[in-house]
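Below is one structure; the comments refer to it alone.
A single protein chain has been removed from this complex, and every other one stays in its place.
Up next is chain A:
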Amino acid sequence: SDDIPKDSIEMKFKMNNINSNQVVYFSNETVKCLYPVTIDEASIDNSEGYIEYVTKIFEIYDSLGEDRIFNIPMMGLINKMNNRNHDYNVNLSMEMMISELEIFIDKIKNDCTKINRFYQLENCLSILNCLRIMYFIMDGSEEDSVMNGNDMSKNQIENDKKRQIFINGLIKWVNRSDGEPNADFIEQVFDSTEQLGEEELPENSPQGARDSHVFETEIFWKLINQLIIRGLFSQAIGCIDRSGLKEYLLAQCDVSSNALLDIISLLKEYPADSLSTFREWKNLALELLQNYSMNDDISISGDLRDSIEDTLLIISGDKNCILKYSQFWYESICGFYLFYIPSLELIKTEYLAWSIKKNTINVVNSWEVASKDLMQGKIYPILPILEKYDLATSSFTSGLCQAKGLLEPEIEEQYGIVNYMINSFAFEICSKMNNKKLWPIAIGLICNNPNNSNTYKRITIGELIAHFPYETNDDLEWLLSICAEWKLIDVAKKIYMQLGNTMMYEGNTIEAMKNFSKGGNI
């Protein structure tokens, strides 16, 4: 489409079944050329990696079976385990879908021709990570914890496991979304101060002394505190080790040195896997803060002491300090959950409100807008955003949200949003005639969509399947097996007639007659 004349008037176009081979023509006075154009939809592609990704996530959705439907038992003997198993299966599906998306992103991340696609999928991943932590992990385990008190029951073990998954998910969401930790930035922080050190210190100064200025800069502490708020403890400890702060404090101030060692120990032992241990851990952090801030035997500069104290304030869950060192709204939400009160309910209410008051949402980043919506309990608005980036991801996400009971239940024959998204995706992959590999998925989606009635399925498959671009005997077998399964006799006849004509055209008269006969025409 590079050279389509701009001034031509009678421009005409007909859509071909093959997206990549369509022509524009001009019924005006001068142009007699045909202009091939390709229709590429941003939200779906033809690459092998994509086909693999779609196949995998379809398998995940398909294997949910009965769990694709969300049921609230209203009568009879209500089995609590059934609900738990249902939630477990749906949660696992979401986790697996996210893993598949990560694998697909990894495949294309180094392909410079797919840079836009990479960013689209990263956006999808951020939204899915947020959706998962908000709705596909906890399943009311916080309420269970309150009800069970401190009893070391089976539920509590399960809830602690969920807590660990949640925290890992939260940290992953926050850090993957904006690409932290940024190794380049960390290097910059150290480089600038190392250069400064080289200029100011004599050549024979020990290494520790040469690097001593790093921890005296504001940017270093901002980095450390940001890493801690984001849950990147090992990176924060690594930066402290590299800075030479430990050696410096050991030589200068026992109290501060011990406090730093205690901070490192606390970070290393952060109890992501136990709520009850977290309470003890937080007690220790508060004690440490109190002891350090009340201690008069500190012999380091006021700035350095304040910096250590700020870090202590953060890990002991000080709201103002967490907000002060957070550069983005999602950072502070993570900090609040890790160090203030670990509560999903508080994320939805207070943490989000405090965080966006301090650091506003960047509306240009659609994943930020979608994440905020998710935290406010709005599921529907995220679906069009996902759809814009990737049709497959959005369709399966809507299916999983429905399975989890997050969307209004849809009535058969009514065109609800899940129905719309799943069917649209199925039609979209069928309209790419040059990509027959995804056809079984399309048919599978239509068949397995819990919102489609059997009549709808039969009619739709009957209309669609006649367009299947079969080439091999295997294709044909599959095609006829679908016709048999759905009793699509007319379609099967039509296929035999098509086949007969193709054979005739190729000069295989006997084969052609056989097919005409099967088509009922002889």
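Everything that follows uses one rule, which is that contacts are C-beta pairs under 8 Å (C-beta built on N, C-alpha and C of every residue); 3 or more make two chains touch, one makes a residue touch a chain; residues count from 1.
Just so we're on the same page, contacts and distances are computed from a predicted model.
A.B. asks: Mind telling me which option in "Anaphase-promoting complex subunit 4 WD40 domain-containing protein", "Actin-related protein 4", "RNA helicase" or "39S ribosomal protein L39, mitochondrial-like" is what UniProt lists for the chain we can't see?
C.D. replies: Options "Anaphase-promoting complex subunit 4 WD40 domain-containing protein", "Actin-related protein 4", "RNA helicase" or "39S ribosomal protein L39, mitochondrial-like" considered; the missing chain's recorded name is "Anaphase-promoting complex subunit 4 WD40 domain-containing protein".
A.B. asks: Out of A:Tyr35, A:Phe104, A:Trp221 or A:Trp486, which residue would touch the omitted chain in the full complex?
C.D. replies: For the chain that is not drawn, the touching residue is A:Tyr35.
A.B. asks: For the full complex, which residue in A:Met97, A:Ile417 or A:Cys447 touches the chain that was left out?
C.D. replies: A:Ile417
A.B. asks: Residues on chain A that touch the omitted chain in the whole complex?
C.D. replies: Within chain A, the residues touching the omitted chain are 1-18, 20-21, 23-29, 32-39, 41, 384, 413, 417, 420-421, 423-424, 426-428, 430-431, 433, 446, 456, 459-460, 462-464, 467, 469, 490, 494, 497-498, 500-502, 504-507, 519.
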